[in-house]
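Apart from one protein chain that is not included, each protein chain of the complex appears where it belongs.
The first chain written gets the first letter, and so on, giving A and B; residue counts start at 1 in each chain.
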Amino acid sequence: MAESAARSTRIPQPSSPAGWILVGLGAAGFAYLLYAPVLLLESFLRTLGGVFMFATLALAWNIIGGFAGYASFGNVVFFGLGGYTVATLMAKAGWTFWPALVVAGAVGVLFAVLMGLPILRLRGHYFAIATLSVAEGMREIVVNMPSLTGGGAGITIPAVGLEATTSYPGNTGFYYFFLILLLVALAVTWRVSRSRFGYSLRAIHQDEDSAAALGINTTRAKVAAFALSGLLTALTGAIYAFQQVTIYPNRLFSIEFTVLMVVMAVIGGTGTIFGPVVGAVGLQFLSEYLRQNYLELHTVLFGAIIILAVIFLPNGIVESARELRSTKRIRFLDNVKANRL
Amino acid sequence: MTRRFVILVCCALLLAGACKGSEGEEAGAQGSTLQFGAALSLTGQLSREGILTKDGYEYCKQVVNEEGGVEVGDKTYDLDITYQDDKSTPDVAAQLVDQMNDDNVKFILGPYGSSSTEAASAVVERNGQLMISSAGADDTIYEKGYQNTFGVLSPASEYLATIVKAVSDIAQPKPKTVAILSADDGFSKTAAEGGAAQAEEEGMEVVATEFFAEGSTDVSAQLTKVKPLNPDLILGSVHLEEGVAIIKQSEELGINPAGGFGETVAPPTPDFIETLGPAAEYTLGSSQWTPETEGEDELFGTAEDYAEGFEAAFGDTPEYHNAEATAACLAMILAIEDAGSLEPEAVRESLANLDTESFFGPIKFDENGKNIYKPMQVIQIQDGKPVTVWPSAEGELKWPAPPFDER
Partner (left out) sequence: MEQFLQATINGLLQGGLYALVGVGFSLVWGVIHVVNIAHGAFVILGAYVAWKLDGAFGIDPLLGLVVAAVLLFVIGYAVQRGVINLVINAPIWMTLLLTFGLELLLVNGLILIFTGDYRSIATSYASGGLSFGDVRIPYGRLLAFGLAVLLTGLLAMFMSRSKTGQAINATGMDRVTARLMGINARHIYALTFAISAALAGAAGTMVGIVGTFNPVDAGVFTLRSFVIAVLGGLGNMWGALAGGIVLGLVEAWSGQYLSGTLIHAIGFGVLILVLIVRPTGLLGRPYSEARAET
């Protein structure tokens, strides 16, 4: 895993004419994304914004799950906390969006550190279950603080009329918010993957005890990774909450978000830079396609696709495609051969 | 290799974006078809009610088209409704309504449930679409100052209050003390508050109000708390599963209030009777609609006609979810015909002024878009059937309810 991740971190060096063309195409694509709101339908911008949102969430998960190998099954807790911080500050304290967003990020970091210190001592399934419980427990706490959070009835951010503290950015506005956040998340991931910090995380993933023996402060590295993941996730949740206007604890702390983050990162490729983005794009469009074409069957199909992906594409699309290039074929059964009983 | 993926991603976006763009341009033309849109919970937690709502819309479409379609000015249109699945999640419902706007669908029939309706109403307002809610009862939806959302159904605050009114009106002896058990979601809480206020107005004492998590199937702790207070009437502001649990566990725990039980939403659904058997007897429930509802209209006739027609079409007797959906669709059609125009703003005007009788009861909106003019019906389970006992009586109220072991 570490080796493959290291390979993927190579900066694209346009060393050949083909390379230059690729970079050019990439730049054109980026320019297109910036210009897209002029060309595209409003609702499609909203769909794209959703894709960027999930890509960011998957990237954030990738830092703690993919790099450090700590399978957080409760990352949605940051998402919910970020969302509720913004909603509460804007609805109850009359704040505007931007300072509230900053506070939301800070809450994400703070909570990750406080929660990470005891919980990151757990490994494997225990860590997964502990994070999941924290997320579920936090939802219940939010439900039980109705004077602050509106409880199960939800909370509404004032977005129209005189009460609105920040004018509602609309679909185009949120498209840009999510796009910018995605670029930030990509930059952070790229930076992490090339830093000493990133190598520490991979060492922890490989063998935590040896990493500690090599002089890596594993606790600090793990908590830092968790905090970074929490920061990006909380910011995403904050923007999402503003976009939704009315938010509910059942939705903001929904286990579905966690699962999607993990599925997207895994299908795209954990521990890589672009894997989670590829996974998010692929899965979001796929599930949208299924939902539109199989009105009642789509969730069942989605379940089947997850099962098949886990069995046949466990290294992710990015890794499998790389393999395709070097060996000219994908060996779907390799995974089964390696991991079966 | 990584580069190739960046580009792949970009290309995918480009392609997807491009075809979506061209699709939108064609969808503007309406031809001789009038298009409504509905984002419904067809999968997930609310799929049961979502599908009932869909059937209600479908029946409306069927009848309208059989009767020659919708007359707008001097043109006649066939009615068509597109459905999308919101997976029982509010954000998807909102997104779908946005998509419909881009497909030039301006007339929206509401999703199922207050959360989804609330999310959709914000989008509708922004896009200048028009939505008639069939199942978003929570009063808070209508108190946000939105102009473009109307609800045909009686608001949540009436659900429990209606039962209190009925009991106070016709029950002898009149209960003196009431305990309220409520789920903790917005709709149930609003209904519980309305019920408590009404009870006090009628001179009853509310001895306890206990909450439990939405979706609970174990409410024994709340019942154990309430038992020593000996309330004459136990009221539940609940959904089906919690409503069933209250009755079932009261039986287990030997809780027999001197008067009986009353619950919102749960008792009129067939599952309530099927699941509880004899224990369900005597339970009072409030319903948006029963076949005894007074009023009639040209399309669907009386409530009884509606029930017959619906059964002929779908093979099931209609539940109130079906009826409220049909009523929402009916209101939209009446408003469009009154306006003689397909301009959302004109139709909005005529909706605001709509004042009509229907199989669903009176349809008329207050300044917030709530239909406060329609009374709710109170039913009682008698011999395994819901019988309307108030305001118009199909059968006599059986009161007080005997203890569970004597049923």
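Keep in mind that, in the parts below, contacts are C-beta pairs under 8 Å (C-beta built on N, C-alpha and C of every residue); 3 or more make two chains touch, one makes a residue touch a chain.
As the structure is a prediction and not an experimental result, all values here were calculated from the model.
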item	value
Omitted-chain contact residue, chosen from B:39, B:279 or B:376	B:279
Option from B:201, B:271, B:345 or B:383 whose C-beta touches the chain left out	B:271
Selected from B:224, B:317, B:353 or B:392 as touching the chain missing from the view	B:224
Residues from chain A at the interface with the omitted partner, ascending	65, 69, 71, 73, 118-119, 121-126, 128-130, 132-134, 136-137, 140-141, 143-144, 152, 255, 259, 262-263, 266, 296-297, 299-300, 302-307, 310-311, 314, 335-336, 338-341
Residues of chain B in contact with the chain not shown	43-48, 51, 184, 210-213, 215-222, 224-225, 227-228, 240-241, 244-245, 248, 251-254, 271, 274-277, 279, 404-405
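Please note the rule applied: only the chains that are shown with their structure count from here on.
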item	value
Interfacial residue positions of chain A with respect to chain B in the complex	8, 10, 12, 19, 22-23, 25-26, 28-30, 32-33, 36, 39-44, 46-48, 50, 140, 143, 150-154, 156, 159-161, 168, 170-171, 244-246, 248, 250-251, 254, 272-274, 277-278, 281, 285, 291-292, 295-296, 298-299, 318, 321-322, 325
Residue ranges of chain B in contact with chain A within the complex	1-14, 16-17, 20-21, 24, 42-44, 83-85, 87, 89-91, 94-95, 98-102, 115, 118-119, 122, 125-126, 138, 140, 144-145, 183-187, 189-190, 213-214
